[in-house]
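FYI, not all chains are in this one, though none of them got moved.
Naming follows writing order (A and B), and every chain is counted from residue 1.
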Amino acid sequence: MLKNVIVVVFGLISLFGFIGQADAEAPLSEATTECIDCHTTFQPGVVESWMKSRHAMVTPEQALAVKGLANKISNKDVPEDLRPNAVGCAECHTLRPDAHADTFEHNGYDIHVVVSPDDCKTCHMTEVDQFSLNLMSYAVKNLAENAVFQELEQSILGSASIQKDHIKFGSTDDDTKAEACYYCHGTVLNVAGTETRDTDAAGELEFPIISGWPNQGVGRINLDGSRGSCTACHTRHEFSIEMARKPYTCKECHIGPDVPVYKVYSSSKHGNIFSTKGDGWNFSPVPWTIGKDFTAPTCASCHVSLLVNTEGETVVERTHQMNDRLPWRLFGLIYAHPYPKQPDTTIIRNKDGLPLPTDFAGGFADGYLIDADEQTRRAQSLQGVCQNCHDTSWVTGFWRRFENTIKRTNEATLQATTLMSEAWKNGYAKGLSAKANPFDEFIEKRWCDNWLFYANTVRFASAMGGGGDYGVFADGRYHLSRNLTEMRDWLNLRKAAAGPQKRK
Amino acid sequence: MLKNVIVVVFGLISLFGFIGQADAEAPLSEATTECIDCHTTFQPGVVESWMKSRHAMVTPEQALAVKGLANKISNKDVPEDLRPNAVGCAECHTLRPDAHADTFEHNGYDIHVVVSPDDCKTCHMTEVDQFSLNLMSYAVKNLAENAVFQELEQSILGSASIQKDHIKFGSTDDDTKAEACYYCHGTVLNVAGTETRDTDAAGELEFPIISGWPNQGVGRINLDGSRGSCTACHTRHEFSIEMARKPYTCKECHIGPDVPVYKVYSSSKHGNIFSTKGDGWNFSPVPWTIGKDFTAPTCASCHVSLLVNTEGETVVERTHQMNDRLPWRLFGLIYAHPYPKQPDTTIIRNKDGLPLPTDFAGGFADGYLIDADEQTRRAQSLQGVCQNCHDTSWVTGFWRRFENTIKRTNEATLQATTLMSEAWKNGYAKGLSAKANPFDEFIEKRWCDNWLFYANTVRFASAMGGGGDYGVFADGRYHLSRNLTEMRDWLNLRKAAAGPQKRK
């Protein structure tokens, strides 16, 4: 009987794993110990978060020793001096001091505030390299250096002033930009100088002043010149894989009507299963086993994670180039289109010479977008995930409908664009041909609503299993059709009244 | 001391129940064993989900032996050959092979892809019979065979083209329909032929091609002619009662501004309690004990589940006719109204001869809707749930306000309809009397907004304890009143300008 008790108790122990966790603490370097000594008082939240992290529990040495798919360190040449200790404060914040413009002397150490992907790359090389191929890594440049997008940005963020017959959107300030578009896209960090602060712990100390800080946008330009911010998804300082795998992380930037990903997901069958059953799932294992660890996908399952089946066979490989399994870019600019070949989309020229992946008539910017073969490869890669829970007839039926939705929403956008062109042609609004901002008048904004909100929402609803009302009554086809009638109605009135409404 | 340890350990064991679960596995039929042998490799997600299900753990024989309210099998005449084994793949997918048009030979078995309510009825007869009385079971016919609703559907899904002074919404394709309205309402399944697929496991195999597939809409027309899809709420293949009882299931179809049920619930006091405390509740027991298993209702508690009080007395019986406790149909068509008597609403004729439960002036289609006595019975049935946590003064006060809201929102809809009629009468838009679609012009869509979105949202907010801002600022009375002013404003402008804006 006692033996049974012991067996059961050990079963419980391993079930909850707390003894295993206690053992897992890794030795701290002398430098990190020194950091923690002070900062545990001044930023207990940071220190406590980190203490819950895998970085605090496993040394690179131990992590490198893990073989096979469970290995988490893609760079096998981790410097020897980093191997024996936990990955603590000093390990990251003193790495590559010469590369970081914000490196400053702090209690005898050369530390930098902003840890960058190129720091993380010391261990996670493949992931950083993959991410650099992802559109997100160019999220700043792709917005800030695209003349058309800049017109759109200005028509939204620009300082508004009333003119005789229109609203003028002037330039805006950096703080507004950082709170708006660039909150998700990322800011450009620069060292603007230094300041002396009187600290509780150590009296007067000098710190760098970093313009563009704070920011965790996916395309942030860092002080070592690298692009991106791993903490956008791997939230500091716990860097929890559970967090990156749960949909709340993606929700931070994908919640509005332009990309209502989280809303659609959480209303889909998959989202329902996650919400209802997710508490019992295991979000930490690498690799991640379909059916055993989870019974419905999250964003990461389909788009990022290394998945295996219950026999341990790889279903899809991990990718941090999130579009690697995506044949179509749903986000309409102004039409949905095959993914751009390169993460830098400023190089694209459509047939009108504009830096847009499609032209106004819906044609794709040939040569700049992935071809049909690559689309097929990506579609098959994604469908490979679906097929672990759905048979072929389900998957092909779903996919056919999804591509039909792309086609139909592109057609609807063409109708909206035709109405917009009519307004421009007749002088009811001023667009590019009048050397004016094509997004800054009311009818132009209604046109934007069509592709930016409604067509996009309909597409995302189709892409994620018809999630919720988003295909129809929640910014879906109802709104898309209503918007077309509003544009028509607006034009009718101006045509009936003739001349006077025209902008001078 | 050792004895205490043992007692405690066994307490823990029963607390977590894992040994009990392990024991609960039921024997598999030979056929199901064969299915699993292959499909555990090809669809591990499906197999793993099923292995977590009650169907995998309890045989019909064991389930039939459960007496009293805990019994889950309402058909006592379950065929003998199904009783001794787990309810596995073969038990459902080979049931009634002659009844299913998609039955095909597969590795020596006659299997069908789409399991239908009439299959589930083999054990769950009462539930299927009740559901057949529910409006949802006619969700396809009620939309597809109602001429007025077809106009509405076409004005939303129809292929849009620009006409001289209006947008024409033409017909649409089946794939769009299946991704939009019929995603929730259900599709009509048909066997369109067969195809040969080259499978990894067994080389070339023949499969049926099913048009309308995949779909899990509540009113799906199945290949045995039955109506509905149990998996709409009892998600395959875990068929978890926990899932059906949590509000995320209802959210799949009730999230848009037309029926913002989940949004309102999750912002209500009840939703708050569920979100905060629900992790500690028990969602699986049958019957479900108020106070002990849960301390605030979910959708299922009020509308579906068998509830008992802490003394084991029945508070309300289980019903799968979800409107059995609902005196009012809130969803305005175009006014809120007593529930239709029959689930088939295509038979209704209002005083204008239209297949609508109310006429344009707000009158109810007498004879087709439940009478006051039935309304009282249903109200009392629902209030019987409320009274387990609220005293009589609370419940009557709440109910009086709720019915007042129905009255007021119907009054507001009448104002909107009067404005719409003025537009039709004066030729500013073309409605039914002009033999035109009454929903396809801008002002008509603004009229729809009034009853379809704002009046409905206000009603659902009242129905669920005033949940959140939905009664006022979130698609509520603010938007309803704004919309009326917009319709008035639109008409003012056309009247002032006279003739020219009229549609030719």
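Just so it is clear, a residue touches a chain if its C-beta (ideal position, glycine included) is under 8 Å from a C-beta of that chain, and two chains touch if they have at least 3 such contacts.
Here the structure is a predicted model, which is why all the values come from computation and not from measurement.
Visitor: Could you work out how many identical chains the complete complex has, if 2 are displayed?
Guide: 3
The definition used in the following text is that only the chains that are shown with their structure count from here on.
Visitor: For chain A and chain B, what's the span in angstrom between their mean Cα positions?
Guide: That pair's centroid distance is 33 Å.
Visitor: If we count contacts the way the header does, which residues on chain A are in touch with chain B in the complex?
Guide: Residues 1-2, 5, 8-9, 12, 15, 266-269, 271-273, 275-277, 279, 290-292, 295-296, 309-311, 387-394, 397-398, 400-402, 404-405, 408, 411-412, 415, 418-419, 461-462, 466-474, 476-478, 481-482, 484-486, 488-489, 492-493, 496-497 of chain A touch chain B in their complex.
Visitor: List the residues on chain B that touch chain A in their complex, please.
Guide: Checking each residue of chain B against chain A gives 2, 5-6, 9, 12-13, 16, 18, 40-49, 52, 113, 155-162, 165-167, 169, 172-173, 175-176, 178-181, 183-184, 197, 207, 209-210, 213-214, 216, 235, 238, 240, 242-243, 246, 248-249, 251-259, 262, 279, 440-445, 449, 452-453, 493-494, 497, 500-501.
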